[in-house]
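Now for chain A:
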Amino acid sequence: MANVASAPLLQVDAITMIFGGIVAIDNLSLDVKQGQILALMGPNGAGKTTTFHVIAGVHKPTLGCILFQGQDITALRPDARCRAGVARTFQITQPFEQLSVAENIMVGARPYHSSMAELRKASEAYAHKVGLGDKLNTLAKGLSTGQRKRLELARAMATRPKLLLMDEVTGGVDMKSIPGLIDLVKTLRADGLTIVLIEHNMRVINELADEAVFMNRGARMVSGTPHEVATNPAVVELYLGESADHGH
Partner candidate 1 sequence: AEVKIGVVGPLTGPAATSGIAMRDAYQFVADEVNAAGGIDLNGEKTTLKLIFEDSASRPEIGVSAAQKLLTRDNVDLLVGDTFASSVTIALMDVAASYGKFVMSGQPVSSEIARKVESDPKRFANFWKASWNSDAYAKAVFEAVEGLTAAGKFSPEGKKIAFVFEDTDYGKSNTEFAVPLFKEAGWSEVGHEAVPLGHSDFYPQLSKLRGAKPDVLVSIFTSVNSGVALTRQIKETGLDSLHVAIYYPLRPEFHQGVGADSEKMLWTPMLYDPVNNEKHKALFDLMESKGVAATGDHAQGYCQFAMLVDNLKRAGTYEPAKLSEAFAQTDFDCYTGRFVYDTANHTPKIGPEFLPVAVAQV
Partner candidate 2 sequence: MATDSAKPMLDVQNVNVIYGNYQVLWDVSMQAHAGQVMAVLGPNGSGKSTILKAIMGLTPVRSGKVFLNGEDITNRPAHEMVARGMSMVLERRRLFTGMTVYENVMLGAYHHSVQKYAKDRLEWVESLFPIIAERRDQIAGKMSGGEQQMVAIARALMSKPQLLLMDEPYLGLTPRIVQQIADIIRKVNAEGIAVIFNEQNVKLSFGISSHGYLLESGRVMLSGTGDEMMNSDVIRRVYLGE
C-alpha cells in the first residue's frame, strides 16, 4: 500500500516449468519488493528449488517471464544474471572442491577487487562472517555438511547481490550458529539487500521473513505473514503435521 510507486525488484510473472511429464511449477507469480525478505515454503517437491533455478537462469521456464528491476531477464544466462545482481545458493551444495575455502569465496568477489591480495582479504572477511574462519585454507572437498552450507552463503554474499536467493541455508547448520546466521541476514537486509529464502525451519522464517508464500504442487497455495501461513489449517495439515511448533 505504501510504495505503490516503486516497482518490485523481482517479478516472477506466471511461470510454468515442465520436466518431461512433471509439472514442477504451475503458473506461479511472485512480486518481491526492494528490501523485503520473502520466504518460500512448501512440502518436498513443491517446486521451490525449481523456482530458484528459473530465477537464477539455470532453467528457462516453459512459460512466463522473469523481470528484475523492471527488465525482462528471462533470456539471460546465469552469469549475466549474477552480474545484474542476482545471487543464489544451492540446496545440494556445489563447492569448488579443488579450491580452498578462501578461493571459493574469491570467485564470487572477483569483480570488486583489483589486486589478488585485497580480493583474498575481502573473501576471508566473508568466511569469518559465516563461521568458516578456521577453515580458510582447507580444500572445499574436505568440508562437512554444515560447513558446505556456510560456504554457499559466503560465496553468494561475496558477489554483492541486490537479490539473494537462499535455498535451505540453515539446513545442517548447528543450532549454536543459527542465531548468528539470522543476525547476519538481518544486517544484510539492513544494508538494503532483498532476499528470498527457502526454509523448513519455522523459527528462522518467523524471525526473518516479512512475507511467506506457501507453494504446493508448483502453485501458490497460501500467502501472508509467516504467522498467517503457519496457522493456516491446510498448511498445518499438509506441511507441519501435529506439532506445529516444530523448530522453535
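Regarding candidate selection, all candidates are chains of the complex that A comes from, given by their letters.
Keep in mind that, in the parts below, contacts are C-beta pairs under 8 Å (C-beta built on N, C-alpha and C of every residue); 3 or more make two chains touch, one makes a residue touch a chain; residues count from 1.
Since this is a predicted model, take the numbers as computed values, not measurements.
Shown alone here is chain A; of the other chains of the complex, listed as 1 or 2, the one that touches it is 2.
For chain A in complex with candidate 2, the residues that touch the partner chain are 19, 22, 42-50, 91-93, 131, 135, 142-147, 150, 168, 171-177, 179, 200, 202, 238-243, 246-247.
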